[in-house]
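Below is a structure I'd like to ask you about.
A single protein chain has been omitted from the complex, and every remaining protein chain is retained in its original position.
Here is chain A:
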Amino acid sequence: MTRRKTSQQIQQLVFVGPSTIFFVLIVAVPFFLGLYYAFTDWNGISRQVDGVGLRNFAHIFTKDPAFLNSFWFTAKFTVLGVLLTNVVGFLLAYFLTKRLYTRNVMRTVFFMPHVIGGLLLGFIWQFIFVRGFASIGGATGWSFFNLPWLGTEATSFWAIVIVFVWQNAGYLMVIYISAINNVPKSLIEAAKVDGAGRGQVLRSVIIPLVMPAVTVCLFLALSWSFKLFDLNLSLTKGGPFKSTESVALNIYNEAFNISRFGMGSAKAIIFFVIVALISILQVRATKSREVEM
């Protein structure tokens, strides 16, 4: 009996041990350490770490307009990012599930930007906005392309939105395609026999049946846009005048550029709480609207 027990314990250790150790070291310990640092004035180097109570949080909410701005920017960006990637992704999927000659090639084309990381994409688009758009503008005379895209606050905001949609719509398209393909053909046929038009089939049959995919896609887009970092760093660096600084970038700058690790940790905690809350609410809200098959 005891031999069996030790063998079970060894198995537990062998199977679960490694992931537990790495998870604890890399995720759990830093997470709780961060909770502690959030209440200190640690600068990242000094051995001296003094507790400051809630002062970091008070400072963030009362004396740090840059952080509040970054929140406002991220919120606006998230709304547009989630909406546009999903609309574009869904429309592409809807049309690319029809019997088209170039269907497979087009899927590949629309998906491709997603495989390139945000950092490199940001640099590529920096060139497009600075030189490419200017030359299109010069050739066509369309003022849209002659705007100083990365030079003003409003246009840089839209620049990030455009690249974000370009990068991620294809990914959501893939998920929507598989969801639309899973809608039973018989249901669509039945609806058509009953006299439903194409719009009605889309509204009353397809959309309700792909709600689980909508949950997934909203959730993905939400978490991508709220955690916007790489693209932000390489495309605008938060500029001009910090107007396009995302929360993640603000936290990064706080900690690694001006070495206020304590303050950065406090911001990171706020960031985490909001991300966690949104994730939970979002999953709850859409789960209840799914149609059971």
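Keep this in mind: a contact is a pair of C-beta atoms (placed from the backbone, for glycine too) under 8 Å apart; a residue touches a chain by one contact, two chains touch by 3 or more; residues count from 1.
Please note the rule applied: contacts and distances are computed from a predicted model.
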Q.
Out of "Sugar ABC transporter permease", "Anti-anti-sigma factor", "Isoquinoline 1-oxidoreductase, beta subunit" or "ABC transmembrane type-1 domain-containing protein", which one is the UniProt protein name for the chain not included here?
A. "Sugar ABC transporter permease"
Q: Have a look at A:V82, A:V183, A:L209 or A:A248 and name the one touching the chain we're not showing.
A: A:A248
Q) Of the residues listed, A:R3, A:K63 or A:K98, which one is in contact with the missing chain? A) A:K98
Q) What residue numbers in chain A mark contact with the hidden partner chain? A) 11-12, 14-16, 18-20, 22-31, 33-34, 37, 44, 92, 95-96, 98-102, 105-120, 123-125, 127-128, 131-132, 134-136, 139, 166, 171, 174-175, 177-178, 212-213, 216-217, 219-220, 223, 226-227, 229-230, 233-234, 247-248, 251-252, 255-256, 261, 264-265, 268-269, 271-272, 275-276, 279-280
